[in-house]
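For this view, one protein chain was removed and the others were kept in their places.
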Amino acid sequence: MELTVLSGKGGTGKTTVAMALSQLAGETVMADCDVDAPNLYLFFDGEDIRKERFSAMKKAVIDTWRCTHCGRCEAVCRFGAITGGKVDVYRCEGCGACTLVCPESAAAMRDEKTADAYVTRTQNGYLTRAEMEIGSDGSGKLVTLLRENAKEVAAAGSLIITDGSPGIGCPVISSITASDIVLIVTEPTQSGFDDFVRVAALCAHFGISALACVNKYDINEGVAERIEDYCRRHDIAVVGRIPYDDTVMRSVNDLKPITDYPQSTANRAIRQMWENVKAYINK
Amino acid sequence: MKIGISSTGNTMESALDPRFGRCAYFVIHDTDAGRNEFIENAARSASGGAGIAAAQQMIDSDVGAVITGNMGPNAFDVMKNAGIKVYRCADADIETALKLYSDQKLALIDSAGPAHAGMGQGGH
Partner (left out) sequence: MNLCVLSGKGGTGKTTVSVNLSLLLGYNYIDCDVEEPNGFIFLKPENVMGEDVRIDYPVIDKAKCTLCRKCAEACLFNALVTTKSSVMVFEKLCHACGACAVVCGADAVSYAQRKVGRIEQGISRGIAVKRGVQDVGEYMGVPVIRQLLSRLPEGNNILDCPPGTSCNVVNTIAFADRALIVTEPTAFGLHDMELAVRLLRSRNIPFGVVVNKHSADNTLIQDYCKENRIRLIGTVSYSKEAAVAYSTGRMLTELPLYKKEFEAIALKIGEVR
């Protein structure tokens, strides 16, 4: 069973919620698929039991000894990635068109290292995560790998919680395809609502059923009501309403899950939400 | 006729790999000659479209049927277009999967599994 936590907009509390749910679920495997901003490991004093070099794609390289500066590669490259016989790796999309036109076989495709992927043993299960090279591509394939690793270490019948990226692009699509259910954590702001609608549409597009949770709902109860109304009309169950609570900021800075703070109102609301979520994942 | 089977290893005792696009090997079994050939799945590490690339390998190997666990919609479209039948098989080794096939105990897959379409999409 895999639950993917998304948000559309960044900073709505996705990671806080994912972390809390994993604590409440007991033995779980977490996949930190927010590969651009991987924060989950900060919570754990875990032990890395596996590390692998990950390469998402190939990039063109040009052998300067063989290159005669005929300009064919430059002309064929639709991404403007080659100038004066040099490849700009940030523009290169790895299509290989240059290798097809080079008469001297000077252009070749080479694997580019984009990340180190880890499996970490934690206090309550496993965490799969990655450290990406700065500014590198291929995060979608990396997300796929982290989810595969999570499935591999998960005991039969145990829950996998996948913490996805903000947005609706490639890494997000890779984190929901073939997932069992998505939980969208949103906030009652105009931006949060707009972004929620886009990520809900994405789930519908790929035929994945979605649940919703309105975090900090009391910041603007009017917008919160509009979000819930949208959910009712689009068959999205609202499983949680979390009040604004300063303890959340404190828990992040203490690097402890919010479930460790018994007095926290957010903690109590998330516990209530977990009861609701359970009904969907046990279906 | 030739049959392609997604496999975790390159022996007849290897377990069937439920994944089609990203399986480790394909076993190409020739029912007439009774011969088996093992090919590495070159699509396994594809940035994106692994299922499509694996489907191309099945076409190039001239198979008439495929036995696997699940198949995404893109690869399934290719199979349909190429007239290759797809059979589903649960936990089994390759030998057993073939036996189940010849005993006509495997179910035809007539619709694609959950979309993995474009998963990976390296480059972005």
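For reference, chains read A and B in written order, and residue numbers begin at 1 within each chain.
In this text, contacts are C-beta pairs under 8 Å (C-beta built on N, C-alpha and C of every residue); 3 or more make two chains touch, one makes a residue touch a chain.
These numbers were taken from a predicted model, which means no experiment stands behind them.
Only one of A:N124, A:S191 or A:S209 touches the chain withheld from this view, namely A:S191.
Listed residues A:L42, A:A155 or A:A279: the one in touch with the omitted chain is A:L42. In the full complex, chain B touches the omitted chain through residues 43, 46-50, 52-53, 55-56, 59-60, 74, 77-78, 81-82, 117-118, 121, 123-124. Think of the hidden chain as still there; on chain A it touches residues 7-12, 15, 36-37, 39, 42, 58, 76, 78-79, 90, 93-97, 100-101, 109, 132, 134-137, 139-140, 165-173, 187-192, 194-195, 198, 201-202, 205-206, 216, 219-220, 223, 244, 249, 252-253, 255.
Just so we're on the same page, only the chains that are shown with their structure count from here on.
Between the Cα centres of chain A and chain B there is a gap of 29 Å. Looking at the complex, you find that chain B touches chain A at residues 22, 47-48, 113-124.
Across the interface of their complex, chain B is touched by residues 56-57, 93-94, 137-141, 144, 148, 169-170, 173-174, 177-178, 206-207 of chain A.
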